[in-house]
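Structure record follows, encoded as structure tokens.
Of the protein chains in this complex, one is absent; all others appear in place.
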Amino acid sequence: MTPFLVSDKWYDIRDLGNLSREILEAADRILPFGVVYVLAALIGFVASFLLFVLPSQLIVGVYGERRIIGRMQSRLGPNRVGPFGLLQPIADAIKLIQKEALTPTRADRAVMYIAPIIFVMPAVLLWAVIPFGENMVIADIPVSLMYFLAVSSLPVIATFMAGWSANNKYSLFGAMRIVSMAISYESPLVLALLGAVVMTGTISLSGMVAWADEFNIWMVFVQPLALVIYFICVSAELNRTPVDIAEAESEIVAGYLTEYSGMKWGLFYGMDIGYALAASGFAATVFLGGWTFFGLEQWVPGWLIFIAKTHLFYFLFIWTRGTLPRLRADQLMAFAWKFLLPLGVFNLLIVSTERMLWSEQDYAKGLIYVFALVNIILSVALVYAWARFNGYRPERTPTRPRLVKQAGGYIPVGERS
Amino acid sequence: MTGIIKSEPFVINIGPQHPSTHGVFRIKATVDGEKVIDAEMVMGYLHRSMEKLAEERTYTQNIPFTDRTDYLSSMSNNLGYCLAVEKLAGIEVPPRGNAIRVIMAELQRLASHCMAIGAFANDTGAWQTPVMWAFREREKILDIFEVTSGARLTCNYMRIGGVAFDLRPEFEPMVRRILRDFPPFLDEMEGLLSGNEIFIARTRGVGVLTPEMATNASLSGPMLRGSGIAWDIRKADPYCGYEQYDFDIPIGYNGDSYDRFIVRLEEMRQSLKIIQQALDGLPGGPFRTEVPLALRPPKGEAYARIESPRGELGYYLVSDEGPSPYRFHIRPPSFINLSALKEMTVGGTVADAIVVLGSIDIVVGEIDR
Amino acid sequence: MTRELTGSEAAALAEALVPGSVDRTTETACYLKPDRLVETLRALRDDPDANLVHLTNLCGVDYWDHFEVVYHIQSFEKNHLACFKVEAWGRENPEVPSVTPVFHGAWMQECEAYDLFGIRFAGHPNLYRILLWEGYPGWPLRKDFLAMPGGLQPGLGEFAGVAPRQEPPVKVIE
Partner (left out) sequence: MEGFGPSLAFWVLAALTLVAAGGVMVSRNLLHAVLFLILTFIGVAGFFVLLSADFIAMAQVIIYVGAIAVLVLFAVLLTPRSGRDNGETRWALPGILLAVCLAAIFLFVVHDTAWNTVDEAPAGLDARSLGTALLTTWVVPFEIASVLLTAALVGAIMLTRSPEEEAEDALV
């Protein structure tokens, strides 16, 4: 199974967890009790910032997003600072730090100051439970899926605080919208994830990866509808473009960020990308099999596979951002309650039935592929049927105007000219 | 027990510094939650008193002013003013001059509509992609203007009695390239926006204008045609020989923002048709009638109008036989197209108001003059 | 080709609908009596023969002793354009009736004419200074405007909104 690398040894590069564990245990033998954990936390913070936050969130996130969007918009994107413009995010950050952080006179200063800090913390905490590879998870708690949902509900509070405290009507609009959207989109999101939970029978992310590894199938094939619902809901919660009504720049200027400037704004901006990456990582873990790739992880380090999957998913966010217009707030609410929520319930019903059948068959391995096929067909049919039921008739919209040869008065729609 | 959640109406200023007002223009909107219950326009931030200034300068010196009213379609503005002066003084333009004018005006319509649909898509929230694509094409047209007139935005190319310079040899291949490249771009734009469910959901049924309302509110251009009224001054009152060209008037169905968008898109196709015909049949000969620099038209008045990209652009000139106009009035299409803004926005949400404003396609330089 | 009605043609249309509404005619325009203006334009708008439904242009002109308000109204179906005018005498408080009840599109243009000429439009729902700010001294498009504050020569000194300096640096018109 292990062709050229020896497993379970600290020098096995496929598994960085071994290395860090070896180092920790060695240090624990030398240092007095407890000190090593404080040291490890400090080193871990610095190292994760240097090794992960900086390259992944700043370089790949900001730079990659700007380059890809630039390519989609037939322009170049950042290409001046450093090789290929790679240092552009760092230059931006330095610029933002130098800028004055203005606070409006009548603003609620304390709340406005705390909001970006509260916004940043969950973005970092989210990564604690995501397995990067075998044994490479910071806190392998048994309820890690719940943990992810719980922590990711915190930034809503921070954005609300930001919008409300700035004493600006646009900000207040943004705060109102984000609060109503958080309420609406939390329920279909949880319903969609429940499908995956019921299928795997665990709420631990490592358990889900192990399930994908065991049955050699990714959750996305078993639960395609859940992934679609998850993607839409998470876009809404993260304020990504098709549904970024909370900071809709053409309507309410910048929403809850209107009065922010300098690094306070920079934290919001940077962590938006951080959340999008965390959500992508979560999706890669739950739906795309995490660090496994049908056996390829024996040859390639698992964490590389995981990062590739994460950025594949993140590319979806960028793609939708570069393509789609924005929905209106009331349309979004209607979409969540009338479309996503019923679909989520249907999906849960289907997956529960399948799970029951499956458990009666003693979790036969072949049956899961049948389920996958059935679910893909059912999902398409369900979306189509529910859209028709909601009165969706695409053929009613003519996309070309009528043409007339001669100028004159009003021509009613029925009349040919 | 009533049990109704009541929200307090409050006033928000959309503008003057706002990403979607396309300049310093302000809507004072009273909103109840997200719903607009009253809208009031505040304008004049860019008022430069052009009509007064023009009374102190000669007829020829006034041409650069017209560049700066609607700075997104300076060729059309030049043309309208020159037509008014020619009508007042009874000057004939040679056929080559007319053909060049038509090509320029139609290229300007392409450039201006690029901006209009790009900015409109931006207002619906499409994050910059349509506007960038539109700008890519617009740049090519501005390059042609640069080659021909020396300026990209404020061209100052038309003259009383013709145009300022003859065409350069590079001109024709550049226009042919536009004719080749533009239809694929329009198809691309249609693929990106016209059939997009979100775009349709955002614009269909938003800012509906009935034909009666559109007529009564003096609207013109794509606003009028979007409401189903077949009215195009190029057809109804041809100038510069538009009667020789074969083209159609696109008209909409319900008069909503989406109709105005597809009308603009189709107008670009029609413009390409006109340019093709005008370029194929470009006559030789002089491009300008010689006109005295200090022109003194006979006593009288003239109202001449053209179909500018935004609608009916009229110039009303009164002459007292002096070297400068006694009265110089511009009938700005985007100013008068705003007449129905309140009727279109009230009852919708703030997001709808932005879409409606985008569909009107205002240029603040023209509103305030 | 749009037919531009001559003054007498336009007068005939107006006179047929509202007798006694025409003041006089010129070659290009038909002068209406101010007190019959709204009535006449409404009749012309509703009459299927005249069908003057689209008020294209509305503007004021200052002729020193009187002001004229010019209305260009066109028909889509008949494809003709008529020019009507009304006169307002006196420089202190010129007033003409507002046609906003007939043509909604007139309201902004009337505001503009009020703003720049000081012509009051009686019956306008909300006549305010649309381009300049409330309290701006003077009416900029009047012919005597630049000579007004402190009697300054046009193009040489200060704007009307600025208080004149103690010693005007420019020559004063006698």
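In this document, chain identifiers A, B and C correspond to the written order of the chains, with residue numbering beginning at 1 in each.
Quick note on the criterion: contacts are C-beta pairs under 8 Å (C-beta built on N, C-alpha and C of every residue); 3 or more make two chains touch, one makes a residue touch a chain.
Everything numeric in this text was worked out from a predicted model, so none of it was measured.
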The one of A:Ile68, A:Ala91, A:Ile138 or A:Val179 in touch with the missing chain is A:Val179
From A:Ser153, A:Ser261, A:Gln298 or A:Thr399, the answer for touching the chain not displayed is A:Ser153
Answer key for A:Met161, A:Ala329 or A:Ala372 versus the chain not shown reads A:Met161
In the whole complex, of A:Ala40, A:Ile68, A:Leu87 or A:Ile141, the residue touching the missing chain would be A:Ile141
Note that subunit A touches the absent chain at residues 34, 108, 111, 141-143, 146-147, 149-151, 153-154, 156-157, 160-161, 164, 172, 175-176, 179-180, 182-183, 186, 190, 203
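Throughout what follows, only the chains that are shown with their structure count from here on.
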Contact graph of the chains (line, ring, star, complete, other): complete
Cα centroid separation, subunit A vs subunit B, in Å, comes to 42
When centres are defined as mean Cα positions, the distance from subunit A to subunit C in whole Å is 61
Subunit B to subunit C, mean C-alpha position gap in Å, rounds to 25
Flagged in subunit C as touching 2+ other chains are 76, 79
In subunit B, the residues touching two or more other chains are 215, 229-231, 236
Counting only contacts in the complex, subunit B reaches subunit C at residues 43-44, 47, 49, 51-52, 56, 213, 215-220, 229-231, 233, 236-238, 243, 300-301, 303, 305, 312, 314, 316, 318, 326-327, 329, 331, 335-336, 338-340, 368-369
Contacts from subunit C onto subunit A in the complex sit at residues 76-77, 79
Residue set of subunit C touching subunit B in the complex reads 1-2, 28-29, 53-57, 59, 61-62, 70, 72, 76, 79, 81, 83, 103-109, 112, 116, 130-133, 140-141, 145, 154-155
